[in-house]
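Below is a slice of the complex: some chains, not all, each in place.
Naming follows writing order (A, B, C and D), and every chain is counted from residue 1.
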Amino acid sequence: MSTLELLGFGSTGWGALLLVAAGVTLAVTAVALLIGAVLGAIVAAAKLSGNRVLVFLGSVYTTIFRGVPELLIIYLIYFGGSSAVTAIGQAMGYEGFLGLPSFAAGALAVGIISGSYQAEVFRGAYLAVARGELEAASAIGMSRGLRFRRIIMPQVLRYALPGFGNVWQLSLKDSALISVTGLAELMRTSQVAAGSTRQYFLFFIVGGALYLILTSLSDQVFNRAERRANRSMPSAMGQV
Amino acid sequence: MDIEFLSSTMVTLLKALPVTLALFALSVSIGCVLALVIVWMRVGGNRYLAGFAKGYIFVFRGSPLLIQMFLVFYGLAQFDFIRNGPLWPLLREPFVCAVLSLALCTAGYSAEIFRGGIRSVPPREIEAARAIGMSGFLLVRRIIAPIALRFALPAYSTEVVLMMKSTSLASLVTVWEVTGVAQRLISHTYRTMEVFLCAAIIYLVLNFIVLQAMALLEHFLSRHLRAAPPAAKA
Amino acid sequence: KEWKTVTITLEGAYAPWNMTNPDGTLGGFEPELAKVLCERAKVECKLVASDWDGMIPALNAGKFDIIMDALSITDERKQVIDFTIPYAATPAAFATTKDNALANAAGTGTEVRMDVGQTGVKEVDALKEAFKGKTIGIQAATVYAKFIYDNFGDTATVREYKTGADRDIDLQNGRIDLGFDDSVYFQSAFDAAKGELAFTGPQIVGPIWGAGEGLGVRKSDTDLRDMFSAAIKSALEDGTVKTLSEKWFKTDVSPK
Amino acid sequence: MPEVPRLSVRDIRKSFGAHEVLRGISLEARDGDVISVLGASGSGKSTFLRCINLLEVADSGEVWVDGEQIRMVQKGGRNRPASQKQVDHIRAELGMVFQSFNLWSHMTILQNVIEGPVHVLKRPRAECVEEAHALLKKVGIGDKANAYPAHLSGGQQQRAAIARALAMKPKLMLFDEPTSALDPELVGEVLRVMRALAEEGTTMLVVTHEMGFARNVSNRVAFMREGLVDSMGSPQEMFGAGASPAFRQFIGHFQA
């Protein structure tokens, strides 16, 4: 069969299946990133709070979820989570097995991991905000929350954007590990296609190319955001 | 808890630790140097070099390491000119290929992280350096790099830890490091959780050490942001 | 518990045992056999694809009820799950590239029968002499790996791959000299390699490879195991397995 | 019943490490008071202002605003404000113009000015925008409303900072060298604005090096020296014959 046929959208081509898989990857990653953003912000705030207990808890979170291989966390949440749900079900009189859907378990696992990365990105960006500007905010009586929302957040986003883009990339690729839950995302579908047709290079290259397409789409979003966030900055770097 | 099984698993896994450490140390140091070169191309002002660096970062950040490693190890060897070329004795070795693809990948990520750090350097301080005649490498070495490093460190320590975990992919190319050995053990024993738990502890300890070292460095580089130490009379 | 619907899992990427069609449906030897078995066991069957690495833990976590994925019946696996009687048993053999000096080693085209743990077989020792100092690629954690270590470990270099496919590519690329694996698997790999690879040396058959490939079920589901064992028995007896096997493997893999 | 002072500071002390910057400062300001704070560089003037609105927390001493004491607690061996809410609420009534401006770099000048009124005081946006434009015009940068701080000259930034503080309509203003980056023409301009404020009854503490301002606009002059108030009095007293020798030396350079 020719390469074109293999990748086509007809009944003999893998095109449609791969595109759907790319969509699943995108969706899982986006949900995971949202979960991670919330967790990351909370953990970063804890680590910056100066409260000894909170700092410790924050450090435990970032150390464990950055330090333990992703695959283990996915296993824990997918299988462990299922056992927990089953136990609860049986306690309530339900016979047999219950489980977390693969999508939910995968998004949750990748989200928890990405939260630990995002916490560090946010923390680094917070430290880059000029102290004087924070003081100016305090001086007009901005409450902690307001100061955070009006002065810190916009600037943290500006400084965090490159790192945030990195985390997005990471999560995009961590989502490939969800394949152990049987979710038909891009990585698994490429491997299935490769194994079913024995065209390993073709489908790995096509899979890689699809990841690159996802990347370039998201890069465009991030570039636009960066340009917007930096319009108030003088550009000393570009000069002599 | 089957203590005997856990301890024998631990012993088996620890035997693979040197491989993991070697992969890690080599790929992080090579990757870091490569990243510096790439970020220099990226922000240096030459349009073609910047374009190349952008493309490099795009490809190596944008695709899964698993695929990159597969293509480096199995893909390159498909070409006759590589198999007959002078580098074949090196590229033939699985370990070399594993280090190579790990380093290429982390270089893409690190370059982007370093660029973020550079963006955080206050433009006024760069200006002051230009005004006394600094430029090029001197400016980078004395002013931009130290400040940028401080800002990039949290993200970079994350990347370093990621590399520790990424070494686990090397078993794909027949380099049997800790995770690979763990997976092999699982397919003998089917005690997934127990074996993975042992592996997790090993990685956690390694990464804890790495993160502590990075935190120490960060603390050291933040002197100027902290309040004056008590009784610091010169 | 009444079995009305049963969920069967397979990888969907292990042609020709089981594979995925471009339209997303599953095809191959096992899906077709599964259909027959389910009819005979009088249950509704649902086929789902899942990843090989998580398959056994997922079975025990209740994600599905049966594994049908060329799963060899081994003592190690019996510790954690239960098996039906085998529905297939396949020989194993060495493969190398066509133009290699090791091609057509002594005994090519013949069969050698071996028992569990057996070493010192005459034909194998002849190969050992011929393969001295060469590199043999095997798939990690398989019965074949143990055989190679036992018989060739001291004279040849052994390299373990995560998948057979990776090993096949390296064999073609020349990083290794020989591969050793399930010969049914090899046969279909040869087709994909456009005739660059070929068997060398005798086919090794017999109990050394265990009882063959069976369905994996949870230990608690003895009723399910017995239902499907009966179904397999009848499918073997009336030649259904043989027909399907010849259709997909071009040879009969039914256990003898 | 005696009038409650707008601001009352009692025996404030503050050290950075081993360096004792403020060594017991007390000061009282009533409605409409304009107090010039003079002193050599490094004498602690900025630190003093920063202690009043708690940007720096004094090691000991009391701050009272409108008869309300800012409550402090000892925590972890350090003095800290007891209630963040009280601090926020008091700060909203204190305006501050920083020596280094501290404009928010991610906002345009207009956004800088309306930020406090809209988000802290929760006043209607349209109204605030209108007032902001008027204020910016008053300090002579009406055309820079939509520029970002990084694109402004030093003097323009300083005037934006003044406009930002005025927009909060505080009862008490703390100015830290509000005219340092201004040319004589603008100094006159800004001093006129401040005089108008004083006449409307706004209380002001002004750190300045402008002797003209100290002498002609303020009704009291405090001279700080090495973390203490060396002397204090009406301009007539301070610039007259009764001044302390240290102050006379300090202003001597100005009159020469």
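Following the convention adopted for this analysis, contacts are C-beta pairs under 8 Å (C-beta built on N, C-alpha and C of every residue); 3 or more make two chains touch, one makes a residue touch a chain.
Fair warning: this is a prediction, and the values are worked out from it, not measured in the lab.
Taken over the entire complex, each labelled chain kind is present as follows: A x1, B x1, C x1, D x2.
Here is the rule we use: only the chains that are shown with their structure count from here on.
The set of chains in contact with chain B as well as chain C comprises A.
Between chain C and chain D, the least number of touching-chain steps is 2.
Between A-C and A-B, more C-beta contact pairs join the chains of A-B. Measuring from the averaged C-alpha position of chain A to that of chain D gives a distance of 46 Å.
Chain A and chain B have Cα centroids lying 19 Å from one another.
Shown for chain D are the residues in touch with two or more other chains, namely 150. Multi-chain contact residues of chain C (touching two or more other chains): 53, 57, 169. Residues 50, 53-55, 84-85, 88-96, 98, 100-108, 115-116, 119-120, 148-151, 164-165, 168 of chain D touch chain A in their complex.
Note for the complex: chain A touches chain D at residues 130, 132-133, 135-144, 146, 150-151, 154-155, 158, 229, 231-234.
Residues of chain B that touch chain C in their complex: 74, 77-78, 83, 92, 94, 171-174, 176, 180, 183-184, 187-193.
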